[in-house]
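Here is chain A:
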Amino acid sequence: MMASLILNIVVILFLPFIFIGVINKTKAFWAGRKGASIIQPLYDFVRLVKKGQVISKTTSFIFPIAPTITLASLLFAGLLTPIVHHRAVFGFEGDFILFAYILALGKFFSIVGAMDTGSSFEGMGASREAGFSTLVEPAFFIIMASLVAITGNYSFESVSLMLHKTADLGYLIIVLSGITIFIMILVEGCRVPVDDPNTHLELTMIHEVMVLDNSGIDLAFISYGAGLRMVILSSLIANMISSSVFVYVVVLFILATLIGTIESSFARLRMTHVFEFVFVLCSISLIVLSLTMLFLYGDMGSL
Partner candidate 1 sequence: MIGSLILLFALTTLYMSATSRIKAYIKIVSLQGVILFLILFFRADNIFSLNFIFLAVETLLVKAVVIPLFLSNVLGKSAVLRESDPRIPNFYSLVISSLVLFSGFIISNLHSDIFEQITPLYFGISISTIFISLFIITSKKNILTHVVGYIMMENGIFLLSLSVAKEMPMVVNMGVLLDLFIAVFILGLFISKINSAFEETNIHSLTSLKDYGDDD
Partner candidate 2 sequence: MMIKLLLMLPVAISLILFLLRSKKLNQAMLVIYSVLYLLSVFYIWLVPQEQSNDLFGLYFRVDALNVLFLLVLGVVFAGMALYNLGFMKGLDVSRGSHTYYSIGVILFVLCMTGTLLSTHLGLSWVFIEATTLASAYLVYFNKTKHSLEAAWKYVFICSIGISLAFVGIILLSIGTGHINSLFFDGLYSQANKIVPIWLKLSFAFMLVGFGTKMGLAPVHAWLPDAHSEAPSPISALLSAALLNSAFLIILKLYKLMELTHLDDYARTLLFTMGILSLFITAVFIFGVKNYKRMLAYSSIENMGIITIGIAIGGVGVFAAMLHLVGHSFIKSSFFLTSGNILNRFQTKKIGEVSGILKIDRVTGWLWIICFVGIAGLPPSPLFISEFLMVKAMFIKQYFFLAAIFLLLLTVIIYGMGKLVLKMSFGDVSPQHTTLTQTGRTLSWHMYVPQLILLAISVMIGLYMPDVVNKLIQGAATVISTM
């Protein structure tokens, strides 16, 4: 118990840096550069923490506290996810619902903080970000509901229990859910093809534009938070495959390289197409739901 708690905390605190570091290293590799070191994000974090902050006069009290609340919600959500072991440290029945809404709380505050600055650019980014979250949430719930219905376990533990269902259909469900969560990583972590983290053109930014006015420790929190989001969702995928430490590390490493590769190979989609791309999550989750119904009520043998 103690060991898993320590492991959990260590992973949540330090893995996001390494995750983002691997992504950047992959991008450098594809670009033919040597790239920054893998723990560069940690150095950036420390640097930003040491800096002072500039806070705009047009903001109200929300603006300084928003990134903190977002980070707090993310850390709490991190404690709810199962890292390596079947069950999260603080897992309980129905924990995934709390998980989703805590994340939503964090997202809400980041949006409100962005709009608080009174800049129309940030408002534009905020509205787009809100749109994506709206489309992602039903997909997440539908998938979790399907997994819960199949395994009968009302917590995140159901994700890893899926392994025991070895029917053909079970594998299909796992694969499709994995793909959905992976696309969710791209959406929540603001990666290509949903959002380009390296763009400097304000009209093409979505997440970046929300954090234009943040500086110093707030900015550190926000960039760390993006990494943490990606790590949390990747842990879900890792749990679907196996529950050993080695596999966990390998899966996260593979996912980070995959994200980096996608970022180097594709361009960000046109804005209207981004919404369609995000909706694909819902479509696939509907398919997962149908397969679940087939699994539960149909003849498992024949397809």
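The candidates were selected such that all candidates are chains of the complex that A comes from, given by their letters.
The rule is simple: contacts are C-beta pairs under 8 Å (C-beta built on N, C-alpha and C of every residue); 3 or more make two chains touch, one makes a residue touch a chain; residues count from 1.
Keep in mind the model is a prediction, meaning the values are calculated, not measured.
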Options 1 or 2: the chain contacting chain A in this complex: 1
Candidate 1 partner contacts - residues on chain A that touch it in the complex: 168-169, 172, 175-176, 272-273, 275-276, 279-280, 282-284, 286-287, 289-291, 293-294, 297-298, 302-303
